[in-house]
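Here the complex is missing one protein chain, while the rest keep their positions.
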Amino acid sequence: MTCAEFQKVLPYIIETGGNAEEEGHLESCPICSDLVQDLKYIAEQAKLLVPMHDPPAGVWHGIKGALEREGFIRPAAMVLPLRAPVAVFSPARWGTAGQLAAIAALVLIALGIMLYRNRDRRTPTHATINVTQPAVQPMAAAPVVVDDDDIRLLEAVEQQAPAMADTYKASLESVNAYISDARKRVEEDPADAEAREHLLQAYDQKSMVYEMALARSLQ
Amino acid sequence: MRAVRNGATGAVMLVLTLATTATAADKKEFKYTVGPGATVTVVNEFGPVTVKGASGRQVVIVATMHSDKVQVNSSQAGNRVVARTYAPQRTSEEEGRVEYEVLVPQDASVTVRSATGPIRAERLRGDVMLEGDAATVEVREVSNAHVHVRTVNGPITLTNISKGHVEITSVGGNVQLTSVSGPKVTVNTTKGTIHYSGNFGDGGDYLLNNHSGDIEVLLPTTASVDITAQSIKGSVEQDFPLREKQHTSFVPSPGRSFAGTLHDGASSVRLRSFSGKIRVKKQ
Partner (left out) sequence: MTQAKKQIAPGLSEAEAIDRAKRGDAESFEALYGLHKRRVYSLCLRMTGNTAEAEDLTQEAFLQLYRKIATFRGESAFSTWLHRLAVNVVLMHLRKKGLPEVSLEEALEPQQEDGPKKDIGARDNVLAGSIDRVNLERAIESLPPGYRIIFVLHDIEGYEHNEIAEMMGCSIGNSKSQLHKARMKLRDLLKVSRAEKATRR
C-alpha cells in the first residue's frame, strides 16, 4: 500500500481503525504515522478548549428588551401560577384571610393585565403575508398575525422549503388568533383559569410551529 | 475496514448508499439485525413512510427513489438505525419523492419525520414519535408504548392504541381517535376538530383541547368517567345522565360547560375548547 492510497482512506478509518493492510502501512510508514499522530493530537487538544468568551452586556439587554415586548417576562411579584386552582378565587371557601389573599392575587393579575395593555396591541385578523417583503414595523392597529419574528420564520421556510410556505403561513395565522383570543379573555376576566390554560396552550402551539419550521429549514 | 458486528454490542456499521444512474424508480434495500429495544429513525422530506412491526430481530428498509437528484443514506450504530433522504440541491416534490417501507421488530422505538408523508405506523410495542408538517399520519395497533405525533396541519388518525402515553399536537389537522386509551392521553389542536370514539378506559387522564375546532365524543353508556367540558365562547351538549360532582367549586354554565360522573368515574376526562362546539354522544 502506498502513502497516497493510505491517506485517501484515512478520513474514514482514523477513528475506527483500518483493515490489516492499512494498519500494517501505518505501523511501517513514519510519514503516515506522524500524520495520524498529528491529526489525533489536534483532535485531542480541541476537546480541551473550554468556552472562554463572554458576550458583551448589550446582548442581554437586547434579549431582555425583546422578551418584555413580547410579554414573556414580568417582574417576580406577577409570576402567575402554572395552574391557578379555581378555589383561590372562591372567597367563601377560604375565610377572611383567604379572601384578602384572593383579592391580592386578583390585584396582581390585574396589574399584569395592565402591562399587557401598555405593550403594542395587535388586533386579530387574517392578514395576508407577503414573505418577500422586508420586516414590517408593528403598528398599534395592525393585524395581529405578522410580527417580525413570524416574517423571518416564513422567509426562512420560503427559502429552504417553499412547498411548505403556505402551510406555515396558515398555521401561524391560526395560532396567533388563538393567542389573541385567549389573551383578550384573560384581560376581560383575570379570574378565568380556563382562559389562562388556553393562553398557555396557544403559546405551546406557536412554539411547536417555530420548532418544526426551524427543523424544516435546516433540512 | 475492520469487521463489524451487528446487534447491541456497540459496533458501528456504515452503509453509504448513493443514487445510481437515473432510472424511472430506483430501489434500495437495507437490512440490519438489532437487539431488543432498538431505535429506528427515518427522515424523508417528500413521500410516504410506512413502518410495520414484524417478528424477528431484523430491520428492513426499502427505499424507492424517483430521480437521481436524491440519495438515501442508511447506517447502523449499535442498536440504532437511521435512514435519511438527502438531496444535495433543493428539489421539487416530485424529484425529491422517496417511498419508504420499513419493517422493524415490534419492540423497536420508531421516529419518523416527513414534510408531506403520508406516515403510517402499525403493530408496534415500542415508542412511536411521528412528525409531519402537512403529512397525513395514521397509527394503529400500538400497545404498552408512548405515541407522540405532531403535525402542522396534517390530519392524524389513531386506532387501537392502549396502555401508553399518547400526546397529539396539530395546529390545523383534524384528529380522529378510535379505541385509544392509556394512563395519559392529550390532544391539542388550534383549529383542527377532535373526534374521540371509545370508552376513555384504563383509569387514565384524558385532555382534549382546541381553540376553534369542534370536539365530538362517542361514548358507550358503560364508560366509567369523571368528565368536565367547557367552551368559553362556543357551546356544549351531552346525552348522559351524569351524576353531579360533589366537593368541587366548579360551577356549570348551561350550554357552556358541564361536569359529572358516570359509574365510578375511573378515568378523568377534560374537554376544553375556546370557541368550538363540544358534543358528547352515546355510542
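For reference, chains read A and B in written order, and residue numbers begin at 1 within each chain.
Operating definition for what follows: a contact is a pair of C-beta atoms (placed from the backbone, for glycine too) under 8 Å apart; a residue touches a chain by one contact, two chains touch by 3 or more.
Bear in mind the structure is a predicted one, so any value in this text is a computation, not a measurement.
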Contacts of subunit B with the absent chain, listed as residue ranges: 14, 16, 18, 43, 71, 73, 75, 77, 82, 84, 86-89
Where the unshown chain meets subunit A, residue by residue: 3-4, 7-8, 10-12, 14, 30-31, 34-35, 37-39, 41-43, 45-49, 51-56, 58-60, 62-64, 66-67, 70, 72-76, 78-82, 156, 159-160, 200, 203-204, 206-208, 210-211, 214-215, 217-219
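Here, only the chains that are shown with their structure count from here on.
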Euclidean distance of C-alpha centroids - subunit A vs subunit B, Å: 23
In the complex with subunit A, residue positions of subunit B that touch it: 1-2, 12, 43, 45-46, 90, 92-93, 113, 115-116, 131, 133-134, 150, 152-153, 169, 171-172, 188, 190-191, 209, 211-212, 230, 232-233, 249-250, 272, 274-275
Subunit A - residues contacting subunit B, complex: 12-13, 16-19, 86-87, 90, 93, 160-161, 163-164, 167-168, 170-171, 174-175, 177-178, 181-182, 185, 192, 194-195, 197-198, 201-202, 204-205, 208-209, 212, 215-216, 219
